[in-house]
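A protein chain is absent from this complex, but the other protein chains hold their places.
Then we have chain A:
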Amino acid sequence: MSDAAMAVVKPEMKSYIWLQTVDGSIQQVEEEVAMFCPMICQEVLQTGMGSSKNYAISLPQRVNPAILGLILDYCRFHQVPGHSNKERKTFDEKFIRMDTKKLCELTSAADSLQLKPLVDLTSRALARIIEGKTPEEIRETFHLPDDLTEEEKLEPLRNITDDPRIRLLNRLYARKRKELKERKKLKDVEVEEEPKDERSVEDLLSFINGADGDMKGTRTNKNKKKNRRRKDHAKDLSSKNENDKDLNPLPSAYHNVYFDNALEASASKHSRMQNLPAISFSPKFEVIDGDVDDDLDPAMKEELDREVEDFARRLNSDWPERMQILSLGQDRRLVPPISMNSNGSTHLYTALAGNSISKVSGS
């Protein structure tokens, strides 16, 4: 009988706090359990809310009803002062066993309720999950998008990341950079190390503009290779250079290249250098690696340098002189019509003129 009396008396003795979650649902919770959360405690003491259904305390957005249930379980256990530290620890360990998604939600909700011990517990659990996993595994666990580019991944934290995959990427990347560097170096090198050319300028130009068969004997793979290499990073070269890809000499193709480059007359010095025919020297069949040196001794190099500069000077000379040179090849079908006097074809005109001659407006 007394038990029944107690059962009746109990609910009245207990006081409840009313809580409303973001979805609108309201529930009542025993006062001592709810007051364990600092945020709720603060609300009750400062605003007096929570005493009835109409004045339920609105919980932060991050607390949904399911998570609220978990949090209240936690509070219900821990607010009892009688438990020993060991008991609390055992409870915590059991409590924290849940899937990762729920764990994240719980962390977020506990933080918004300012329940520091629970935040501490959940963040330790999250740390334990992250610990020891590879980046792929972590992404898998937390559904993180793999949206970093390879380069970003390798950026400055290389020393710290120890993942073997990242190290492999490092190596490949470093190798590629090395390759590019060396190609660039060789590009600069070959500009200086052009083969010595004995012929006069006129000869050269007549060659360019004249008979196409001259080239046959003199071509070597070396020049082929040079073209190919140049093609890699001199992006202004037209796609016509693709003929050069295979190692077998194709005079006509080569010749075409020469023509096109002469006609384009791009400002860069080295493409002008392309117009020089190849001198026959010992053919070297090298691989693409780019760590090959031209087999020239220093004396010859100097000669070449001088020749190159000379030729460059000539090409950079006054316009009339240049036009004169070029007009020699007017009958060549690949040569687009260039008229000295007309106002037409100004595109080429101005392109050839470069910076020294003022633009002539087109007709």
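The criterion applied here is as follows: a contact is a pair of C-beta atoms (placed from the backbone, for glycine too) under 8 Å apart; a residue touches a chain by one contact, two chains touch by 3 or more; residues count from 1.
Everything below uses one rule, namely that contacts and distances are computed from a predicted model.
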Among "Protein unc-119 homolog A", "V-type proton ATPase subunit G", "YAE1 maturation factor of ABCE1" or "F-box domain-containing protein", UniProt-listed name of the chain not shown: "F-box domain-containing protein"
Which of A:14, A:53, A:101 or A:185 contacts the chain that the document leaves out: A:101
Contact footprint on chain A, counting only the chain that is left out: 66, 69-70, 72-73, 98-102, 104-105, 107-108, 111, 119-120, 123-124, 126-128, 130-132, 135, 138-139, 142-148, 152-153, 156-157, 159-163, 166
